[in-house]
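Here the complex is missing a single protein chain, while all its other protein chains stay put.
Here is chain A:
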């Protein structure tokens, strides 16, 4: 029950959401129909059919702290009584017991163990480090109550009452944002009541949020208490399962809301006149609107290019609110000196680092609030210079969440140091190390004699090609380029310098050159959660032709560029470049038909920057979490993409087994999520996963064979 452990238990749920979310969309009535299953299948007996026991819905919750671990397998039969008044009362009794005693064993541990035991048979418990099991129950007490697996799951996901044991600083950090989420969960009241309470809570939350970080936890607690007090309402007469279901639904909704909060509010639509006016008042750059705007893209900013730069330069001394580093980066964006998702993101973060270093909280203001506002103003300046990329958006989200997480107790210098190191870590882990991992993965896909095609200039792909060349692989590179940026030329130059054999062509010749290609490596600006690859314009063409020629298309993209947004076409969201660069063909003075094009009303030049590649064309996405099919993107987004940092201690399965509770570990660093039908490769920073005793025997498209203590288990994918 030491605070360190408890904090870990608090962290755990983040991942356990995985399991929960798979079942979340189920309507409550379905869970009602389910209960017979778990009753029939105690985990031990069920080991051979992992499908059943692995479903998060059916994991039996521990009922009493005194329950020995061995007793757990039998608990489901108790835990899933047929919905009858009597059992409800007993569960009610249990509930109060638990609340008062605050001593039910952590559902997290139970779940881990249940899973472990079902998958690994007897040896499971021992195979996991004990830490996860001894999570202090008090953390979860209030709502782990209703004696059904369903409830436990939801509880596991969103432990309420966190505020009660604000132990270590880590736990505080996590709690502060967890607590916000968990509040609405706690009501076990009728729908109307719940709604009312939720409304109240929302208001309270908003207020509390405004006041700082610590307070919401308290209000949450209070809310939870009030919710509890309303519990003996008619609702309680329903079966436990119903309660569980409704609670689950509530939890679901709150999570949805929480997620909605995470989603950046709808993008600015530039055909909305009033908003554009508002924006103009705010903005520093004051661009002039392009004259011949493309009708189809009214919703995107279409400004005259080249006019902002001198204006901005002249404004340097007026922009005292702006940090010089941010200003510099903004100018570099504007002039196109920095382009490419990673470069832009790193430049921005480093500018923020400097800005934070030079930041001092004004009197009578809190650091977290004021700094967030400050960062927001920087960001809007950068947006004025050039629309943000998804990667930058994610990085900003991360930074803001880190700022919000700073405990109020921390001194300013400490907070700044924390943020500084957070940013540093983000750059290192999410970008630099991620690229290294991508390179490591991708190189395995390059064979001798391959002809690799790439489009434009992607930093990840360039590293892959160079690394493969350094490894002595014999291959040839086809660089496909397109107007007007001709980024491929730079890549070509760098690769040829390094001694790679290159073929250069333009995108129109793609059908010609594709005959000789064996692999296509593409970079991406972003990967959206429907598998769409949002990338430099023309990527879709290349992928389409490769698909037509049955050539595998491998997209290399760091996971921090993943985004939960979805997009079907390249029109709704895009960026428009300078139309003048289309009318002029550098080096070809004879092509001058369009000089003075902007004088004619009927002619528009469209310089799209990005396009969306449908997921059908993508064979594989290589990311820092491994090589995944495009259908698995939402899993990555959901699991890792929620603004939190991929921190080793946290994700290390040895340290926190709960986090990977529904996973099967393999010695070679793979994690298999049976519930996700997903095999992720796991990255251990410094030590091998020694404590794991599953061996991956075979892995094909359809199944994974795992050996454990001489027993073989097949998991269907």
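One rule holds for everything that comes next: a contact is a pair of C-beta atoms (placed from the backbone, for glycine too) under 8 Å apart; a residue touches a chain by one contact, two chains touch by 3 or more; residues count from 1.
Methods note: contacts and distances are computed from a predicted model.
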{"item": "Name under which UniProt lists the unshown chain, selected from \"Exosome complex component RRP46\", \"Translation initiation factor eif-2b subunit beta\", \"Auxin-responsive protein\" or \"Serine/threonine-protein phosphatase with EF-hands\"", "value": "\"Translation initiation factor eif-2b subunit beta\""}
{"item": "Absent-chain contact - pick from A:421, A:444, A:474 or A:600", "value": "A:600"}
{"item": "Sole residue of A:452, A:491 or A:541 that reaches the chain not shown, by the stated touch rule", "value": "A:541"}
{"item": "Sole contact to the chain not displayed, among A:353, A:368, A:418 or A:570", "value": "A:570"}
{"item": "Hidden-chain contact residue, picked from the options A:462, A:578 or A:611", "value": "A:611"}
{"item": "Interface residues of chain A (partner: the chain not displayed)", "value": "294, 296, 481-484, 489, 492-493, 496-497, 499-513, 515, 537-538, 540-541, 544-545, 548, 569-571, 574, 582-583, 585, 587-588, 591, 593-594, 600, 602-608, 611-612"}
